[in-house]
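Missing here is one protein chain; the remaining ones are kept as they sit in the complex.
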Amino acid sequence: MTVIKGLARAEQIYQDREKRAKELKAEGKKIAGYLCCYPPLEIMTSLGYMPIRIMGEMDEPLTEADTYLPTVMCAFYRSVLDVAMKGRYDYLDAFIGAHACDGAERVSYVWRSYLKSPCSFYLDIPHTNHAAAIEFFKKQLFYLKEELEKTAGKKATAAMIKEAVTLHNKQRSLVRQLYELNKQDPPLVSGSEMLQVMIAIMCIPPEEGNVLLEEVIEEVKGRAEGPKKKKGRILIWGSLIDNIAFTKLIEDCGLNIVIDDTAIGTRSFWIDVDETEDPFDGLAIRYLDKIVCPRTFRDTKNTRMEDLDNRFSYLKKMIKDWNVNGVYMNIIRNCDIHGYEISEVRDYFEEMGLPVLVIEQDYSTTALEPLRTRFQAFAESIN
Amino acid sequence: MIFAGIDIGSTITKVVIKQEEEIRAIIIQPTGAEHRRLAHEVIKKALNNADVTFDQIDFIVATGYGRINVPFADAQVSEITCHMRGVSWLFPNVRTVIDIGGQDCKGIKVVNGKIRNFIMNDKCAAGTGRFLEVISETLGLKLEDIGEISLRSNDPAGISKTCTIFAEQEILLRLSEGVSIEDILAGLHKALAGRIYSMVGKIKIEKDVVITGGGAKNIGLCKYLEKRIGFSMLTPPEPLITGALGASIIAQEMVTKAGEEKLAHIKKERKLEAVTFFDEAD
Partner (left out) sequence: MGDKKKKKSSAKTLQTAREAGNFGKKILASARTAAEEGKPIAWSMVDWWLGGTIAKAMGVELCYPENYGAFCASVRRAEPYLDYAESDGIPNTTCGYARNCIGYTRRLQENNFVIPQDAPGGGMPKPLFLLACGAVCDARYKWFQSLGRYMNVPVWTLEFPQTGVAEYYLAGNKEENIKFMVQELREFVSFLEKLLGKKMDWDNLSERLDTIFKTHQLAHEVDILRKSVPSPAVNTDFWALMIPHLYLPDDPEALEFYKRVYEEVKYKVDNKIGAIPNEKYRMAFSELPPWHTLGLFDEFAEKHGIAFVIESWNYHAPSPLPESEREGITDPLELIARYSYHKFNESAPTAKKYCMDPTIFTAPYLKWVEEYKVDGLFCHPLMSCRPATYTLMHLRNLLMEKFKVPSVVVEGDIVDLRVFNEEEAHAKIDAFIETMDYYREIRRKEGFGW
């Protein structure tokens, strides 16, 4: 029997995202589903929970969501609740909602009102990175740990959490290594492959994810048939893409996706957790302050330029290091936190001389085809 | 050398046949449901008008939303790039193109004949030619007349809706209140101009502004749009063909870039009889 490894394995997991979780559950392992990139994985892992990222489904027509959520809200979170109400996440032992944004917050509330998991926790997340906010967030993480402990049947010691930090930091380091390979031209990993790997490692235990990442890195380093050289080397900015139909459409139009600043991508993995004496310090700082997402307000600086750099200079570095020549700003319709940022980020990229394409999309694969012309024209406009 | 550009839009198909700097033929006709069948017919008609044979055409570029369904085209280029090229050829100083088509509305920012930025709406009929079509149907008027009529108003009615369905209802309401057709049309054109302005404004409207597409033929819309923008716009002699014209220019550029001897490599196997999918369609 041949063992499926590397990219093929990632694709397999991507196609059937809950499969591994359900297998492990059958073996007695507990599964914790969480929203967005803010609930610390280390706490779940240390208590023997396998963390799985809750996602929507672009291919699935919304049939249940309208009963619970109005049409004007975030298309992604509508889909999340839609598939959840259809039973996709019924097997979860713990549901961890989060105040990542209004959409995540309110969906957490509505979810909990109808779907009752043995353990259910709503993680409040402050809006600023002030010292008091980090302290408060740390306390909330402590409550999360205590709630999970009730159903885990064990207590998480500092040593156990530190061990989980090391494990997840290793994953982060491997993800960064993989992205590094896209600095070359053509990149070694296509945007669609990268997305499959990112989703895969969010749906299997971190140990297995690390093995998968190592396999993928080895595989793509040695392969001849990687992505072709294309005119565009683009960065995707925005909340998230979780379906390769989207990345394939983009890459069909003469663009290579070489790097991203999205929540199912670098935002979830870019920064390590510091190995602090009290592990909750490292966790609170990393998850509240170091993850860069427009949902966290950063105090205004003295000048406009300082303020923009304080918020966006990491993008400048990504553009330079990955030799990016175009930016696609992906806005899921009705996303407030990214919506207000459009003009600011667009101008910031344009100041760097980069062509920028902004699309507000509806999080539905059936609505993708009309976007082809825009990506094509965008590719034609890149020099 | 002779080049052809074919633009299969959502409602109208256009063909331009061009020889060096001279336009040999222009065809404009409604798009049918079966693009390929139509594509064959229109190109035949255009060849006839230009008095050339299919083999004499050196390169064909297809554009428009039906572009992938043109089996005898040598290359496909997006309509955004084609419009920009067509307009730049006609107006070398153009900075902003506003294209109001049947199903969508585009704004293109041009710097030195290159696309700097663009924006497009296709979410709903608001802000497109379809909006005006529905309105003229509701009022029982001809589409080509409504712009003219709207200019007779001294007191545009307050129309707040640009959603096509809501606007229809609002028109009926205004009619029942006894508001005149001129004033209603003026209000509608004003509302539509506002909608287009705020969309295209995202790419910053700068002089020279050229308006193309079916919307350019509506004098009322142009007037209200100019009022919002604050200066006048330029209109091509035939605003519908800038996409096809651009496609024919790009065809020429592709050949120049490749060199004539390499042309054979670029050119795909294509023959006129290749368009025998009449059987296939039947």
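Lettered A and B in written order, each chain numbered from 1.
Simple rule for what comes next: contacts are C-beta pairs under 8 Å (C-beta built on N, C-alpha and C of every residue); 3 or more make two chains touch, one makes a residue touch a chain.
Values in this document were obtained by computation on a predicted structure and should not be read as measured data.
Asker: Pick out which of A:82, A:360 or A:380 touches the chain that's been left out of the picture.
Answerer: A:360
Asker: Tell me which residue among A:103, A:187, A:265 or A:326 touches the hidden chain in the full complex.
Answerer: Only one of A:103, A:187, A:265 or A:326 touches the chain omitted from view, namely A:103.
Asker: Which residue, A:29, A:130, A:172 or A:231, contacts the hidden chain when the whole complex is considered?
Answerer: A:130
Asker: Pick from B:3, B:197 or B:224: which residue touches the chain that isn't shown?
Answerer: Of the candidates B:3, B:197 or B:224, B:197 is in touch with the missing chain.
Asker: Which candidate, A:88, A:333 or A:374, sits in contact with the chain we can't see?
Answerer: The missing chain is touched by A:333.
Asker: List the subunit A residues touching the unshown chain?
Answerer: That gives, for subunit A, the contact residues 66-74, 97, 99, 101-103, 105-110, 112-113, 120-122, 124, 126-128, 130, 132-133, 135-136, 139-140, 143, 146-147, 294-295, 297, 299-300, 303-304, 307-308, 331, 333-334, 336-337, 339-344, 346-347, 358, 360.
Asker: Which parts of subunit B face the unshown chain closely enough to count as touching?
Answerer: Answer for subunit B: residues 160-163, 166, 169, 173, 177-179, 194, 197-202 touch the chain left out.
Heads up, the rule we're going with is that only the chains that are shown with their structure count from here on.
Asker: Between subunit A and subunit B, what is the gap in Å from one C-alpha centre to the other?
Answerer: So the centroids are 40 Å from each other.
Asker: Note which residues of subunit A are touching subunit B in the complex, please.
Answerer: By the definition above, subunit A touches subunit B via 355-356, 358, 370, 373-374, 376-378, 380-381, 383.
Asker: Considering the complex alone, what residue numbers of subunit B touch subunit A?
Answerer: Against subunit A, subunit B makes touches at 65, 77-81, 114-120, 122.
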